[in-house]
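Complex shown without one protein chain; remaining protein chains in place.
Note that the chains are named A and B in the order they appear, and that numbering of residues resets to 1 at the start of each chain.
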Amino acid sequence: MTRLSWWPRERETAEWSGGYAPYDLVKELFIAVGVVALLSVLLTVLFSSPDDRPSTVAQWSRGQPVDFIAAAAKELAGTSNTATYGPPYNHNSDGQHAAFLYPQKWLGVSHPINTANDFVIAPLRTVPDNPTLQSAIAQFEAAPEKTKMAWAEAFAKPLEQYEAALEENKAPGKDVSVDPTTGAVTVKASRTGPVPIMMSGLLDLAKSGGLDGSLLTSRQFFQTDYTKPLLFMSDGGLLAQRAEAQHLLGDQWGMMNETGSYPGQTWLWLYTVWYQVEPFKTSENADILVMLVMGVLSLAFICIPFIPGVRSLPRRIPIYRLIWREHYREHQAEA
Amino acid sequence: MSFAPAPKRSWTTRSREIAVGALPPEKLLPDSQPTYVASWIYVFGVASIAALMVIIGSGAILSLKGPAWWHFTGVGHFFNSIHLWSVELFFFFVVIHLWGKYWMAAWRGGRSRVWITGAITFLVAVPAALTGYVSQQNFDAQWIATQAKDGLNSVGVGAFFNVTNFGQMYSYHVLLLPVAVVALVAAHVLLVRKHGVVPPFELDKKVAVAVSTSQAAPPATGVQGESP
Partner (left out) sequence: MLAAIFNLNHPSHLVHWHFFQMSVANIVVIAVMFVVFALAITLPFPGAARRRGKGS
């Protein structure tokens, strides 16, 4: 097999034919395990570990009923983040892409979610002994698609305006109000059809804890897949609010952080750095672009022995003189 | 003229011969090292392995009682803390080990597979940690899962690796990825034993190789000729 003449060759490294000294590898391993175990116990005793309790849909709906109803209305209207996400949840968008690469679309819908049905209508159907609610659902289901969308969007609009005003620290309008005694949310909007009854029913179901259960066990009793409740909650503001308080948001370099003042995932520094700079920072396709960059860099990391320049840097920056100073001292003396 | 057919070799014999040929016992567990192995930087490989063993040990205890245990008992929380801190120590030691090996250009002399297995170990340890973080069943897990899904979905990996599916993530975390990490570490260490620790850079030809009369080179198997 001929060697390519232009491929940079490694300067020959001679096999060691010099001296050996006793070195007890097994004892070293035992000592290392003992030391590391002790260090782990010491850090545990000093600092313990964080365990912030998870949010539930029940807590969300009780603590932030307007935010909950706003998210639910968008799920019904098909305008929420999840509803417009695309694969692997639905076909309502192509997802992210980089030039001609559309892997999100190509890998398809493997976890189908119809937000209107899965987050609103199906859970509402499980509510017993409420003919008004069931009749509202039937009326909604029987209507043409365009009418359904129009009803849901008409209901969602004042809620979106309310949330936008709060975000800009302005006084929200009077179209949305929460009854301090009953906790019921009233939305002043016209041409909303049966949507207000459905949303009120969903809020009651959520507050009782029934929605948490319904979202989880819709397919079968035993479940370990929390995709639906997590996606529904992430369409609202509660998780992001808690995250911001703990400096876990993307633009807070949150990927590296842990809740509380604990050290986090420092090894993710290079992954999160890209999200802080252009063009990734404001790109709609930030995730795929960052993943591609990191994919290339990871491959380069594996292939360092073959990359000219990078593989010869250790020779040129002689940190090795410090590491092997005893060897050089001994053998220069002999030479 | 007719030849007698060569005896059929059993797979067992062939496997043994290949294994022992590549790594005779004295090479697999040498009791000496070249004299240039004389720096604290050399302990960070074994420190990483030690941290991995504490991770697996504490993880095994957590899996004895199931994923919810640590939220409700002090002992459970204690072992969860050990698991978390040993993970921090693992990445701490692995990265320092990597820095040392880079500045030693430890891939020299036919050792590129040692570097490659080490790099891949690090890259597999990252999702091993991620699957742990999303299996915590607390707020951190909820947040990390709902964020990480976007990166994974964008490249299509989310179609078959769902970070919001606790059952799947727990399986990857407790079985699949630890097995992958341990297998990679084993391959990495066996390759180091096979090729030996990389010799120092030559400063110049005169000091290239030690041919000192006071330090005789050991036999080919690398055993120091000392009686116990």
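Note that a residue touches a chain if its C-beta (ideal position, glycine included) is under 8 Å from a C-beta of that chain, and two chains touch if they have at least 3 such contacts.
In this text the structure is predicted, and so the values were computed from the model without any measurement.
For the chain that does not appear, the touching partners among the shown chains are A, B.
The chain not shown here is touched by just one of B:L28, B:I56, B:V95 or B:L176, and that residue is B:V95. Across the entire complex, the residue among A:T147, A:S218 or A:Q276 in touch with the chain not shown is A:Q276. Interface note for the absent chain: among B:A38, B:L176 or B:V189, the touching residue is B:A38. Mapped onto chain A, contacts with the missing chain fall at residues 19, 21-22, 44-48, 50, 245-247, 252-253, 256-264, 266, 269, 276-277, 319, 322-323, 326, 330.
Summarising the interface, chain B meets the missing chain with residues 35, 38-44, 74-75, 77-78, 88, 92, 95-96, 99-100, 214-216, 226.
The rule is short, and it goes like this: only the chains that are shown with their structure count from here on.
If you average the Cα atoms of chain A and of chain B, the two centres end up 28 Å apart. Considering their complex, residues 10-11, 13-26, 28-29, 32-33, 35-37, 39-41, 43-44, 47-55, 85, 87-88, 95-96, 103-104, 106-108, 110-111, 224-227, 230-231, 233-234, 239, 242-243, 248, 250, 254-255, 258-259, 263, 265-268, 285, 287-288, 290-292, 295, 298, 301-306, 311, 314-315, 317, 319-320, 323-324, 326-328, 330-332, 334-335 of chain A touch chain B.
Across the complex, chain A is touched by residues 29-39, 41, 43, 46-47, 49-51, 53-54, 57-58, 70-71, 77-78, 80-82, 84-86, 88-89, 91, 95, 100, 102-105, 107-109, 112, 115-116, 119-120, 123, 126, 129, 133, 136-143, 145-147, 150-151, 153-160, 162, 164-168, 170, 196, 198-203, 206-212, 214-218, 222, 224, 226 of chain B.
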